[in-house]
Structures are given as structure tokens and as C-alpha cells.
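Here the complex is missing one protein chain, while the rest keep their positions.
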């Protein structure tokens, strides 16, 4: 009769190193063994460790950010077998709830050191920094950014199904080409990995993965392509809140927590929906900020040295953020405080006119 | 006692060529003579011609889009003298109302020909196209995109104060460098102009200008830097509706209309606000679409040829739009219909994670 | 091709006494001759005089409120013949736009004298009072209630189709019984009318009429039962804004204006929809005030003399309003200013628990 207590299919420990725990992983690969089995149409709870696998502490020093081991991040819970899911199906994931760990009602926002991870404004803000956030119900506050309090829109940063061997090969080829051509060092440690498994950064069109859509909170539905038998679904990187762009890289309020998900298999969904990439339908529950409560800044394709660029959204977005930083500096915050705040508060980053010479607005709630 | 009828400071004709009308212009220059005088704290009505100065007709052929004369577009009403405004002040512009012309309750959305204007997806959609929209109250419909009806969020695409001679010289130097370096042909006819006045494309950080922020409707406030005595304020490019990005270039629903504005001078506002670029505060009145009514697509830095790019928002945004087009194609619309629709309907273009490898979501209302 | 200027089917004069104008009336009766003809599916503009037919002036004295002639109020524009509408049909009315008269951008909120009209709190506030409101775009301000500014949600207070002779007979019988039984003198002058025609107060379930729903602004749809051939549709009592309850009786911001409506006839709609009373579907465009911006007061069935009443919503609502008045008094407003303000600002009056002992909340925006 009716619903009984919801089954928990994954527990994580905050006291054991992530790499020693059996139900979490940080690569996408079809051969990672199942961490558990979930029925079609079942609702389960899944505990997730934080994005850094516990490397960051609830303290007042940014040394752990500075020295973070970037080969040991982005731990996901899973992969889970979803019964009846086969390649070609779509997995409908409905997010029923997301909560911080009862025993750890806190999270962090970080700036990586320019030489170890970096971020969107690392040329201007090269030093590691960190803010700890305390959670009370829907609200968060930080002793490192005083007088700020806002409700979170808790969501997972990463979710997806495992790639097939073919999809994985496509990824490795495609990203290898980019690395070879550019000698990039921000594709995190990719060239050092020496393995076939795909990193959880970046997100990829074939399965979603690292989507970082700040509105995927309670009540959201996500339609994910299935590439292997049993789906091999994984989830992690829970955020208490995030701003559009998550600009400081480790920019959301990263936390350990538990997510409650219902799974439904849509047979032959990829063909029926003509799906090339996941679809997302955010939930109806959100803080209400009317449009009249957003202060909007605008950026242009003119950089801080006065040079005009051509249709360069990245330049424009960076300028917009600098305008925000200047504005909030007037309230007594340091540049790093504002940089952290703009990463994790629910600011919006819109593209205004992509064709003229692009420019951005960042409204502040 | 109380308010009497609001003064109209500019009338335009829809039957006379734009270049023959005295109170409109299409360059930014400090020497354009005043088109009228407005008191500090006065509210006035200003009629505006459409973006193309009447070159586009309410008919079913796209030939006028294809052959549009791009040296005769972006006509603004003004410049108006705002009494007491001096360089260093900020002009607070409050938008009281925006309406289509009573005698012309229609507008258009266009795609330029790749060889005459182009647009964000002109490699894929090289041909000129056009949709006419009929207005009834807050709603618009188009005989060229059947079964679509939505409320507009009427706003001006361009508003700003004239540059000083110094600011204008900065613009011409900065943009000349870009043109010289790139031999661009999309900076519209810039190299042919042979004059000192600045085109109304692109927007510029020093004064705003072509901002194309889709939420600047009734009740919005804009804080504009003043660079010359009397401000020389101009406004134009009225849109019945626009999507974030205005992707097809002539992508909003362009219309002639009348805007009601209140002006207030904030003495010494540039220094007091530490203002480098305009600030925008959208009004509180908007169609209510809860977050649960947005279907979200995601784009990645992998282009349609399967090539991985590095942190390229433009590539990601283009991919997102292609996903939308594929989706809406399923409802029987042609690619050009969808391209036009995504330009003018109130879709949102958000930046999700600028640091990983950027990607976009375009929610659909 | 496309839409041309919208036809205006009714003009009113603000300078001629209402009873001398031909297209307005203030009784519901099937024999009032048509004021014009509107096609099925046509959109037209209809000018409306204000609720008092011009008796109230834009000045600083409440004498006109005190001495208002209540037999000469509630003038409606119409009745209009809607082609093809027959008894048993439903008339779908879509409100395209509502605007104040261009030549008269002002309105008023009034308190009637206890001996001439009265109101919800007339035992406490027995004296006539008046506030004049000036309109600028979506906002209104009043020199009589300083430092208050809010956006209006402009809507008609009265709209409906004429009763048939049978429906009218039912009304007169039903209301006559109440008057006979109670010797009421607030049913406005009803016993003096000495005519068959029904007053426009109260609203009535068979046709709607005086609905005073504050959200029926631009984009709203109303489904009205048709009782006579041609529908004989009338509309009037335009409000710039109203609070739930319109507590001071003449409590909205009353104004003259023009409403743009599209009419569609739904054949046999009354039976198909099983309709006993009109249905209303508010439009999607409204000021956004999130729930967190409403301060909520609560009233109980205990009156100001400390007496407990049993499930009496009227007592509870009156107490709630007294709590609001006490609260706003702290900001320096007089009791009459607050009484006027609560009548016309977009406050909400909700029923919390009708079964316990009812009580109310009035949130303030």
C-alpha cells in the first residue's frame, strides 16, 4: 500500500579518500563495472561526494585549493544499471530532491591557482582563493563574504550515461586532435592521464555529462541517450548554487549530498526524439526574482586594453564581469570575494546580440 | 493640476524616405544639430521609424530584404537636448511605454543575404528571408510562420547619448584597426562610409547605443553617460520582441512605433557611479513563464563537422541553435521559419559553464 | 495584406454629460438598442467613460465624491451586436489592450460618504475622501498619497452580455426579495429606480457583469454566456489598478480609457461548456512580485470590540485591513490615505482557512 521509504543505492564516506571508495569513479568508460541495479520506474537516493573528493576542508586557508590534485577530482557515483535500458533508448531522469549531507551542511567555492587549473579570469586573478558556505535550509551564508545571504537552487553539475566504445573512441580522437594542435594546458591534465577513459571535463554532446545548468533542481527532467546495455548512469558534482558560466571554474558552491532520482526508460527514444544531445526541462520550483530586480551590466568586444575584437563573446563576457566586479567593489568587497560570488550566486549570463558585435548582460539578483 | 497630455517631440512619416526626414539620423556624431529640447524630469513621446527606414514592405516577398541598402538603416530619432545635462553627468532614462504606430500594427523579422549583411548562421542559411508579424494588443502572429502566437516585450534596440569628439576619435581608431587587420566585410559597409560619423553598429562601451537587451520594456531604467553638453540623446530600432542573441541579425520583430520616456539628469553621475558603461534595470512587467516551461537545449564546442574547439562560445551557441532547429523541424516548420522564429521569440541564451569548454542552453518559452 | 489600423466602434466625450451621449448606458436590459455592430472574430477599440460618468474632477477637494449622484454612475459602452451570436452561444472576449485616454492620463480612488454610497469600513471611515492618480506609462503616482509609485494592471471592472427578458425577471425578483426583507440602503438606490432595468451593481452569476477581477488585463480571455440575439455586449468601469476586494467601493483607480477587444462566437457554448457563470483566464503579462515580497497580515473572527464571531469572513477581512492600516500609519500616512491605497494598489486578499474560523491575509507588494 503506497510508498515506503526510498531505497538508497549508494553511500559515500566523507572520511575515506575518494579513490578507496567502491561506488564512485572519475572517468567515463563503458567497462567500469556496475555499482548497483535500479528498476525501470524506480526512485532511489544516491549519495555523492563533493567535486574534489574531499580534498577541500572547512577552514580559512586556500592552500588546499592551491595544491589540489586535479587528477583526483570530479568523482561521480555509479555507474548504475537501469533495468531494460539498451543502446538507442532514452533514459528519462526526474530529479525528485537534492539535499546536502545532513552531517556536513557546508560547501565551498574556489579559485584555482593560475598554474594549477586556472579559470576564466586567471590572467587578472592568478592566485588561489576559497570561500566556505554554511547551509541553513534553502539559504547559504559565508564567513568569507560577509552580509551575503541567498537561497540555493541545488542541482547536480554532472549526470549522464556511459559512452559506448565507439563513442569513447570518437571523444579521444576529437579531443586528442585539439590537444595536439594547441598544446593546451587547461584541458585538465588530459595529456598526463595515459588512459583510455574520458575525463569528466568537458561535457560532450553525445551524452551530456558535465552540463552545469544551474536550474536543474527539484522537479527537473533530463532526457539522456543510452549507449550501453543497462545505461551505466552516473551522477555527481552537486552544487548548492551556481551562477551562469560558473566563471571561477570551481565556481559553484561545491558540496557532498544526496540526490533522489526517478528513472524511466523510453524504448527507442533516440530515434523517436531525433536526439543528438540531451534535452533538459527545468523544474517549476525556483526562487522568484522578478525581472525588475536584476541589475544588468553590458560587455562589448573591446578588451581592457582598448582593443576592438570581432564578434568575440569571451572578450565581451570577461568585460561584463569586470564591470560587475568594479560595481560590487564599491560595497567594500575585495576583487576575489566578488569573483567567487559571481561564480556561485544565481546571476544570469545572457547573450544580447550575437551578430552585431556580441555583448553580454549579467543581471544580479 | 496633475498631468496633462504628454508632449510628442518627434513625429516621423512612414511615407517619406528616411533620409528626407529632419529629426532622424543614422550616425553617432557630436555635431548633428539638436532635433528638439526636453526639460530635466520631463516625460515625452518620441516616434521612431523602423530599423530599415521603411525599406521593408508588408508583403510576401523577401526581395526587399535581399536588396536592402545597408547604408540607409538604423535610423534614430534625435538627437535631443536634455536641459542641464553636461559632460560627466548621467542621464537616467525611464521607459514609460512603447507601442507600435497606431496606423501600422505590423513588423518584420528578416534574414539578410549572405552577400548583403549576412548573419550568425549565414554559412548554413545564405538566402534572404522574411516574416511579417501582425500585432493585436500584446500578441503577435505571422502568416509566414503559422500556429505561432506569443506576447511581445516591446523595447528599443538602440538608445544612447552622442559621443564627444574624443570618444568618437577613439571609436574610429579602434574599429579602424580591426577592419585593417581583418579585412572584415560584415562590419557593415564601414569601410565605404568615408565619413567621420560612427555607424550605429556595433554597440560601444562608452555610451551603450545598440544594446539589443530584450527585457528593456515598459518600466525599465537605463543609466547613460553624458559626453556632450545637452546630452544629444537618440533612440530607435524599436522591437516588438527579440530572442537573446537576435541571431538572424535583422532578427527582432522590427517596427515603427512611439516610445514614451522620462528623462532625469544625475549631476556628476559618471564619477559618482564609477561608470564605465551604461547600467540597465529592466522593468517589473513581463510575461510570466515559469522555469518549468522552458525546454533547454545544450551546445558544445564541437562543430557540425565533429571538430573539437577550445572554449569557443560562438561554436557552442551555433550548435545549440542547430539542435533547436532540428527539434522544431519536427513540427513541420522549414529551417528558415525556425531561424526567423528563434531570432524574434523570447528565447533565452544562457552561458552554462564558460570555463570547462563552454556550452549553451536555449530555453524555449 | 496583414492588419491595418484597428476600427474604433465607440467614442466618448469627457466634456459632455454621460446621459447625453448615445453609445453609453448604465442599466442591463435586453431592449437597449445596439450601439454598433462587430463581426465575429473582429478586433475593435472601444472608448469608455469613467465609472462616475465624469462627475469626479482632477482637483484636491472630495466634495464631488461626497455629493456624487449615484443614479448616474457605472456607465458602460455598448451594447454591441456581435454578428452570428445567438442565445446559447458563448462569447469569447480576448482583451488585447487597455489604455487610459491619451488626453486624460489620470484617474481617482474615492471613499463615499457613509450616507451616500458608503463602503466596507464606513463605520470607521464615514467621511468622503479622494486621491487623484497621475499615469506615466505603466506607473501611477498621487499627489495625495506621496512617495507611492506602482505599476498598474489595467483592466475593465464590468463586462457582459445583456440579459434576456427571462433572466432580467429572475434578477428583479431575486434582488427585490432581498431588498424587501432587509430594507437595505446600500444596494445603491435600487428601490428608487422604479424601472425594470437592472443596475450594474451587483455582478450576477448569469452573465458576469461587475466582476472587478484585478488580473483581467492585457491578454486575458473571458467566456461569457449569450442570452439575446447579437449578444448585446457592453463594457466599462476601466481601472488602472485595483486591490482584491476594492474595499472602499469606489476603490480602484477609476479612469476613462480605451479597450481593444477581439470577439469570437462559440456556437452552442453554454451547453458544450456546461456553463452556469462566466469563466476567466487572466493574461500572462503582469508585474512580477515574488512571494517573498508580500508582507502578510492575518485577520480573525474577533471584531474590534473583542467579540468572537463564528466563521465570519467579513469580520476577519475587516480586521486584516485594520492591521494593515495600523502598520502603514507608522510610515506617516493618514488612515484615509491607507484606506484609499489598500483599495487600489495590487494587494491580495486570500482566504486562509474557511472552516476553522476564517481568517485572511493581505499581502502587500
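Letters A, B and C mark the chains in the order given here, with residues in each chain numbered from 1 onward.
Everything below uses one rule, namely that contacts are C-beta pairs under 8 Å (C-beta built on N, C-alpha and C of every residue); 3 or more make two chains touch, one makes a residue touch a chain.
All of these numbers come straight from a predicted model, not from anything done at the bench.
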| item | value |
| --- | --- |
| Option touching the unshown chain, where A:55, A:172 or A:260 are the choices | A:260 |
| Contacting the left-out chain in the complete assembly, out of C:76, C:247, C:265 or C:344 | C:247 |
| Residue touching the undisplayed chain, where the options are A:218, A:232 or A:350 | A:218 |
| Option touching the unshown chain, where C:100, C:137 or C:282 are the choices | C:282 |
| Residues of subunit C in contact with the chain not shown | 119-120, 170, 174-175, 177-178, 182, 184, 186-187, 201-205, 208, 210-215, 219, 244-249, 251, 274, 276-284, 286, 290-292, 294-302, 306-314, 317, 319, 323, 326-327, 330, 348-361, 363 |
| In subunit A, positions touching the absent partner | 1-6, 43, 58-60, 94-97, 102-106, 132, 134-139, 143, 151, 218-219, 260, 262, 283-289 |
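FYI, only the chains that are shown with their structure count from here on.
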| item | value |
| --- | --- |
| Middle chain, criterion being Cα centroid separation | B |
| Gap in Å, rounded to a whole number, between the CA centres of subunit B and subunit A | 33 |
| Inter-chain centre distance, subunit B versus subunit C - centres from mean C-alpha coordinates, in Å | 39 |
| Numbers and ranges of subunit C residues touching at least 2 other chains | 287-289 |
